[in-house]
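Structure incoming, see below.
And now, subunit A:
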Amino acid sequence: MLWYKAWLETRWRFVFMLGSILLLWLAPQFLPFFGFRLPPGVPASRAWLGLHLGSILLYIVVANFLAGSGVNSQTTYAATSGFHGSMLFTLSLPVSRRRLLLVRAGLGAFLTGVLVAVMAGYTLFQRPGGASAFDALEYIARAIACTMAVYALSVLLACVLDEMWQFYAATFCWIAFYLLQSRFAVLAWLSPLRGMSLISYPVTALMPWAPVVASLALAGVFLCTSALVLQRKQY
Partner candidate 1 sequence: MNDIIIAADGLSKSYDGKPALRNLRLEVPRGSICGFLGRNGAGKTTTLKLLLGMLRRDSGVIRLFGEPVDSEASSIAARRRLGFVSEDKDLYPFMTVEQTIRFTRPFFPGWRRDLEEKYLDLFQLPRKKAVPKLSKGMRTQLMLLLAMARGAELLMMDEPTSGLDPAMTEDVLQILADLAASDGTTIFFSSHQLAEVEQICDRVCIIDKGQVVVDGVLDDLKSDYRRILLVFEGTPPRELAGLPGVDHLRQRGRTASLLAHGDVDALVSRARELGPGSVEVRPVTLKELFLDHVRGE
Partner candidate 2 sequence: MNLRINFSSGVPIYQQLMEQIKHAVETGAIRGGEQLPTIRKIAEKLTMNPNTAARAYRELEHEGFIEVRHGSGAFVAERGASSAKAAGIRRAGEVLRPAMEQGLALGLSESELRRVFEDELSRLQDDSTAERRRN
């Protein structure tokens, strides 16, 4: 029944994020209504491209929002400072910490994947840069894979931090990483952020394998570390 707890814990977050994404989807339809118009000669797909630049941020927010360790329960942001009493109830149940993590992180990863797919799914309808349907599917797949690195880091942070601090720490980490990748070419080559981005895709249509592989490896490392941390942690 751990999945039941994980679902009840995340369902409103999932619905909220799904709603936000659908709203973003619809935004280009509304923009002309509010008087926003593209300059003459610019194709409509460019509007989508602009929207897309914001989507990396959205992937990070989604991953962070749905990540949990299975031990600390998420509540509303206002109530997360300090101690979670329900944690002691969870730990008193006859279930291993590894299982707590596995079920919670697993469901969170699945829901994150769904949301990323929905968000990236617009490429199927609005082929930016004249990409094929296969290209679009490829893009969705790599967006999910690269988001998993972000997600797994948030899971690791959730094992040791309160929810509010988890959010700040994750944001800080990715900003720092973004700054570093602009200085070091190797990091940029492996960067999950690059893997999530649409930039390379309409231009080169080359699948960025390095970030995909690096992200999945990173996600694995983060999750294994989470399991170790949880196993050793004292409450």
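A word on the picks: all candidates are chains of the complex that A comes from, given by their letters.
Please note the rule applied: a contact is a pair of C-beta atoms (placed from the backbone, for glycine too) under 8 Å apart; a residue touches a chain by one contact, two chains touch by 3 or more; residues count from 1.
Because the structure is a prediction, the values reported are computed rather than measured.
*Asks:* Please state which of the candidates 1 or 2 is in contact with subunit A in this complex.
*Replies:* It is candidate 1 that touches subunit A.
*Asks:* Considering the complex alone, what residue numbers of subunit A touch candidate 1?
*Replies:* Within the complex, subunit A contacts candidate 1 at residues 1, 4-5, 8-9, 12, 73-76, 79, 83-86, 88-89, 91-97, 231, 234-235.
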